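Heads up: the structure comes next, in structure tokens.
With one protein chain removed, the remaining protein chains of the complex are shown where they sit.
After this line comes subunit A, so read on.
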């Protein structure tokens, strides 16, 4: 079966600066890919291109067979995306916001209510359902963004730093949630937290200066007698921290 996420020679140049340089990988159902790299390595840029937000300079990205440039709406339908920083509309209530994204995704009436309730249950937001998002703590805001990505139960999840700003208990919950969903989906998560990779990922890609430097299972990386942190440092040190 074809992979749910297929990225081929994806490249993004900003004037002279090449943020992402011929990145290729694919993710099959059941895989959780940890996307690692120092700040400015091109993680978010790659994810933005995969989500169809930023047009690539060259190369292709497909979600469930739909090209993100040629068939953007079809690709986005199969995608749950948590953008960097988990942006939300601050003046909306949690249910209002999730209802909005659900309606855009074509849900109506009782089904919409069920979807919103289920997404809030997965991310433990029921206690704050009617609060304006701007009054919530950082951890709650992040979970609202996550709930939005899970609402339509998409086959592909792309999560940019899903556990950033969460307390240890919430991190644990989100990781457990990702592990529970993993068999049914293709999931990409970017993170700075190396322990997270061992905890939830079946595979890790390390990206530095816009290029993929490692693509292997976390256990394989560690078996060579080094911790993941040592591997990460040796591969990425000296990478310039340009652009985000």
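Simple rule for what comes next: contacts are C-beta pairs under 8 Å (C-beta built on N, C-alpha and C of every residue); 3 or more make two chains touch, one makes a residue touch a chain; residues count from 1.
The rule is short, and it goes like this: contacts and distances are computed from a predicted model.
Entry comment: the absent subunit's protein name, as recorded by UniProt, is "ABC transporter permease", drawn from "ATP synthase subunit a", "Probable glycine dehydrogenase (decarboxylating) subunit 2", "ABC transporter permease" or "Fe-S cluster assembly protein SufB".
Residue-wise, the contact with the chain that is not shown comes from A:104, picked out of A:70, A:104, A:176 or A:220. In the complete complex, the hidden chain is touched by one of A:35, A:81 or A:232, namely A:81. Of A:3, A:28 or A:54, it is A:54 that touches the chain left out of the display. Residues 48, 51-55, 72-74, 76-77, 79, 81, 83-85, 87-92, 96, 100-101, 103-105, 132, 145, 148 are the ones on subunit A that touch the missing chain.
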